[in-house]
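Mind having a look at this structure? Questions to follow.
Only a single protein chain was left out; the remaining protein chains are all shown in position.
The first chain written gets the first letter, and so on, giving A, B, C and D; residue counts start at 1 in each chain.
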Amino acid sequence: MINLVWLVPLIPLLGFVINGLGRNTFSKNLIGFIGSGVILISFVISIGIFLALGSDAVKSHEIFLFDWISAGSLKIPLSFLVDPLSAIMLLIITGIGFLIHIYSIGYMHDDEGFGKFFSYLNLFIFFMLLLVLGSNYIVMFIGWEGVGLCSYLLIGFWFTNSSYAAAAKKAFVMNRIGDLGFLIAVFLIFTTFGSVEFAKVFPLAGNMLPGNSTVALITLLLFVGACGKSAQIPLFTWLPDAMAGPTPVSALIHAATMVTAGIYMIARSNVLFDLAPVVQHVIAIIGLATAVLGAVIAMTQTDIKKVLAYSTVSQLGYMFLGLGVGAYNGSFFHVITHAFFKALLFLCAGSVIHAMHHEQDMRHMGGLRKKLPVTFITMLIGTIAISGLPPFSGFFSKDEILAHVYEHNKVMWAIAVFTAFLTAFYMFRMIFLTFFGSYRGTHHAEEKIHESPSSMTFPLIVLAVLSAVGGIIGIPEALGGHHWLSGWLSPVIPHHAGAEDFATEYMLMAVSVIGVIIAIIIAYFKYVKQNHVPVADESKRSVLAEVSYHKFYIDEIYDIVIRRPLDAISGVFYRVFDKKIVDGIVNGLGWSTSEASKGVRLLQSGNVGFYIFMMVAGIISLLLYTYLSL
Amino acid sequence: MNIIITIVVTALAVLYAGLFKATKALLPLTLVGLLVALGFCVTAWDTNTIYYGMMQMNNFAIAFSSLLILGTAFIFLLTENYFAKDSENVAEYYTLILFALSGGVMMVSYTNLSMLFIGLEIMSVSSYILAGIRKNNFASNEASLKYFLMGAFSTGFLLFGITLIYGATGSFSLGAINSYLVGNYKMVSPLFYPGVILMMIGMCFKVGAAPFHFWTPDVYEGSPSLITTFMSTVVKTAAFAAFIRIFAGTFAPLHDFWMPPLMVIVCLTLFIGNVTALFQKNFKRMLAYSSISHVGYLLFSLITLTSTSNNNVLLYTAAYTFASITAFAVLILVKQKTGGDDFESFNGLGKRNPLAALALTVAMLSLAGIPLTGGFMGKYLMFLNVMNQYQIYLVAFAILNALVGFYYYLRVVVAMYFKEGADVLLETPVQYKVVLILSVIITVILGVYPSVILNLI
Amino acid sequence: MGTSVFYLVAFLSIFFSLMVIFAKNPVHSVLYLIVTFFTFTVHYILLNAQFLAVVNFIVYMGAIMVLFLFVLMLLNLNKDNEPLKSGLVKVVGIVAGCCLVVTLIGSLKATAASDPLVLQNVNLGLVKNLGKELFGPFMLPFELSSILLLTAMVGAVLLTKKEKV
Amino acid sequence: MGNITQDLQGVPLNHYIWLSAIIFTIGVIGVLTRRNAIVIFMSVELMLNAVNLLLTAFSVHSNDPSGQVFVFFIMALAAAEVAVGLSIIVMVYRNTQSTDINVLNRLKW
């Protein structure tokens, strides 16, 4: 079964090809069927692989396909690695991917680019699978960039809107910045370890001492790559903009799968990261900062998808925080639960948007819970899950990270917990603004609001269930579980036994749960009881709110600090340096020759007397030479 | 000897034919005479006959004579109706050209300075006259007088040089002079050195090297185009052959003495020729300047004397001769139709007369020294020889000049192909076609398979 | 008389040749030139080059100079109407000439003492001796110089003949 | 005659060279300073004669008749040149009514 793993990415690729070629000729049903069907097949195979791996004593299988690149000592095969980590990722990608495909059949039904959309989604799944299956950094890099491409294509799906097209480009370029880091890290790995194969690199790294500066550089660069893909400071601004894409895309790519690639990569390379405590520290700080920043910005956003986007940024920050403190399991656990509930949230938001006829501003919503009951319930489940209330999945994963952070650094823990409160606040703010109170749009529009078709609600329900119970795979021992996940992952990620006793753990849980509840209550009072509605764009806000609403002006800062200077340099280089100096020298040579020509030709004055005089001058000099040389 | 006799007899026959108004017979007669002379050249190959100690028909002389005769024949092919509209004394023109040719043959075969002198003067005096044959044309008059005055002046220096050499060695014979040099290598008479320099000045004037080149552009421009063709190809080749014959042969032991000033002359010549040509608006005048620059490249062969110098000069002059003939032939065609000889007159020639345009393009590429043309091989050999002596800076300088050359040679190509001109078709007379096609073929053969004449001498 | 004859004649040669180039009237120039050539004839006699002396006398003074005079008269140039070159050009010309003579003589190393000229064979410049030379080793150039003269003849006729237009 | 040549025997060769060089240079100066084509041409003749004299002197010095033969050739050339040169000047005069070389400056640059 495991040897059939190449089918898992291949089938979506086939789906891409078939749908891509037939996008204009096939009926929408057929396209939807093919598009989702291939993912389902992959999912089924993935389950098979998962089960086979579970029953197999050997936990790591490398499936060699063909030699891809070889140059000198560099040999890069195209081969897949099946181990517990990738097997779980396979399940998440194909599973959630399948649900989102189903959802998309309904969501995109009226779009003229239906076929294109499905083919892109299939392509994305293919690349994502490549990313997680790659047995070396380069194959991972194909998937890494490939998903970036699909992200680009899907963000710019409605490309006639030029700001969407710009958002797509931004996403791609920001990812590219990270990718350069990744690439250089790969070069370093190659020169340090002589290979880019996981199976060769990690054992060698295991023999090294912590604090090795080369490894520190490698991990730092890898982290830069992860920053780009997983939207960490300073490369996070593309993610909110990426909401330009259709909502299923936001759910699949920009919440559940692609953006977690960075975490996957770091978790995969945990051997290296463990050798570089300094870098881990950096990761933790940046993760924490990102978490706070995302949460703060999310508090004031009015676009329902933007709230979720910043929430994603914030949650990703959490995961990095976890990675930074060595809680690979916790982070990965959070990746899984986050995939469930964030996909759910986005899909619910999509359902709302679908119902509202592509209205995304929460200021024009309100009181939708009666009109969209399924959406409301499922979204509420998702919200609770992300807020971290037990026994929903988010609670367990977030708590595991928090516990490790506490163990690592108390200040960080405090900030992280505070961020969790903020998370609860803005998530419930969203729920309250959307589903509670009274409808704030036009009456005419209100009549058209209706619950989404079953193809859309079915995935919602499935995901809601997963969000609710997903935590089961990682119930900590403190709560009587035995953390199945960390056991499963132990061949890849060595389990760090928690030094904390259960009492501390209970205390931590209590603090976070109580805080979250308080945050929810505050939100309730503010947005339900007081019926507070965010003000229009033009009106005055407090300074903090203003800064938060404008996303800390980071886009503007980037614009001023990076883009404009580069454009200015470009202009100067082109108009002044290239045209005037470099080309000017070349043209100047030509010009001076022709000027010399103008001068020299005056010698030819037409006057015989002058000619003879010149000749005589020449003769005199030659005779002088003769005189002197004798 | 047979060669000179044939040429002179042909000249006289033509003169008499003219007397009897047999204008139709002139060209065939001339060509037959030239072919016979060429035949004598071929049969004389490898015989190495010495005539009275004055002329030596060695392979060098024969090869250059053949080149001169061939070039003259090509030029005669271009004479159709050319002189007739100027004068009725066409026969005299033919005669003068043939006399000049006979002078040229003497210049390439002399072994005595008196022969050099006589040959040179026959050629020069004929050229003075030929330059002025458009009697009512002011430019032609001016060209003739300028050429004459400066030519006579420079002859004075040449003679002074010959005199000093005679004073030093007591002989006019090249062999005697050479053996004097070899015999008294350490104590050459002080008269000898200025003699060499003054001879060099005289020869530089004849070949048109700076700063003794001033007559070239004016005379070339003012003379009738056909005569310019003759002067810039046959006369120049003969003068250069004479130059190399004495300097590379007889004066070789003093190479260290006369080489440095010659190098300065080469640099000046290259610079002035190329740089001035750059600015010209008149195609003919541009060719005049370009001919100066070619002298600069040719003189490379004197800067480094190797066993192959003679061959290299032969190849270079052959390539140069045929490319120039092509260029002038097209120029004459264009001038006859449009009345102008500046670059604009060539506009759109690519459309109006593809054959002429193609031939001119090949000629220009050859003059510029683009591979696969004879001109490249010539330049290459010159560079090769000079590099052999590691005078890299000289070659680098020459290369920079060649670069300037590309620019002005391409200008006419640009005019022909890339600019729109009047939509008048240009007819090409059959003889012109023959000349153009043959020249192009020769140019390409020299470029692709130079071995044909590379080991001739 | 000693060698002073030579120096006297030499002085006259230089003097008259200077007069040739400084005379304003071209006709005077020609006349001075004839005198100069006469001094040259004397030089040839001094050198015992009798053949040359005669040829110089006949060809140069008799034919060539008369031709000059003839043309001057024909073109009616006997007035001193030649627009003079500017003083600067003259000065520059003379300076250049001085430089030339200095460098020429200098480069010839002619300032050093040298052998006196000794006539070893009194028959050297006699017609008989030169005739043998001319029709012996120098026959070829002698014959070929006829081409030169023929060329000149054809050319002169060609250039001066009026065309029927 | 014999006496004259006997007297001559004291003149150093160098003095002939001096004389020739000076007269040659005078010819050059004439060419440089005059504008009348005929006078210029006369100056050139002066130069040629200087050469002739020197050749003769060398011929005597080296007791070799060929120098004097060469002088003969130079004279032939001079005759030919004069014929051609004067006809050119006449031809130019017909067109320009002048023998001033400065009139001849249409061909330049």
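In this text, contacts are C-beta pairs under 8 Å (C-beta built on N, C-alpha and C of every residue); 3 or more make two chains touch, one makes a residue touch a chain.
Everything below uses one rule, namely that contacts and distances are computed from a predicted model.
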| Which of "NADH dehydrogenase subunit M", "Segregation and condensation protein B", "Molybdopterin synthase catalytic subunit" or "Nitrogen regulatory protein P-II" matches, in UniProt, the chain that is not displayed | "NADH dehydrogenase subunit M"
| note | Contact set (omitted chain vs shown chains) is A, B
| remark: Filtering A:Phe172, A:Tyr318 or A:Phe376 for touch with the omitted chain leaves A:Phe172
| field | Sole contact to the chain not displayed, among A:Leu4, A:Val58, A:Val586 or A:Leu602 | value | A:Val586
| Residue among B:Leu355, B:Val414 or B:Ile437 that touches the chain left out of view | B:Val414
| request: Could you please point out the chain B residues that touch the chain left off the display? | output: 365, 370-372, 376, 380-381, 383-384, 387-388, 392, 395-396, 399-400, 402-403, 406-407, 410, 414, 417-419, 449-451, 454-455
| field | For chain A, the residues touching the chain missing from this view | value | 66-74, 138, 141-142, 144-146, 149, 152, 156, 159-162, 165-166, 168-169, 172-173, 176-177, 179-180, 183-184, 187-188, 190-191, 566-567, 569-571, 573-574, 577-578, 582-583, 586-587, 590
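Methods note: only the chains that are shown with their structure count from here on.
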| message | Between chain A and chain B, what distance separates the C-alpha centroids? Give it in angstrom. | response | 77
| Distance between chain centroids, defined by C-alpha means - chain B, chain C (Å) | 31
| query | Where in chain A do residues touch two or more other chains at once? | reply | 601, 604, 606, 608-609, 612-613, 616-617, 619, 623, 626, 630
| Do you know which chain C residues sit against two or more other chains? | 85, 89, 92-93, 96-97, 100, 104, 107-109, 137-138, 141, 145, 148, 151-152, 155, 159
| field | Residues of chain A touching chain B in the complex | value | 590, 593-594, 596-598, 600-601, 603-604, 606, 608, 611-612, 614-615, 617-619, 622-623, 625-626, 629-630
| query | Considering the complex alone, what residue numbers of chain B touch chain C? | reply | 4, 8, 15, 51-55, 87-89, 92, 95-96, 99-100, 102-103, 106, 112, 114-115, 117-119, 121-122, 125-126, 128-129, 132-133, 135-136, 164, 190-191, 193-194, 197
| message | Under the stated contact criterion, what part of chain C meets chain A in this complex? | response | 85, 89, 92-93, 96-97, 99-100, 103-104, 106-107, 109
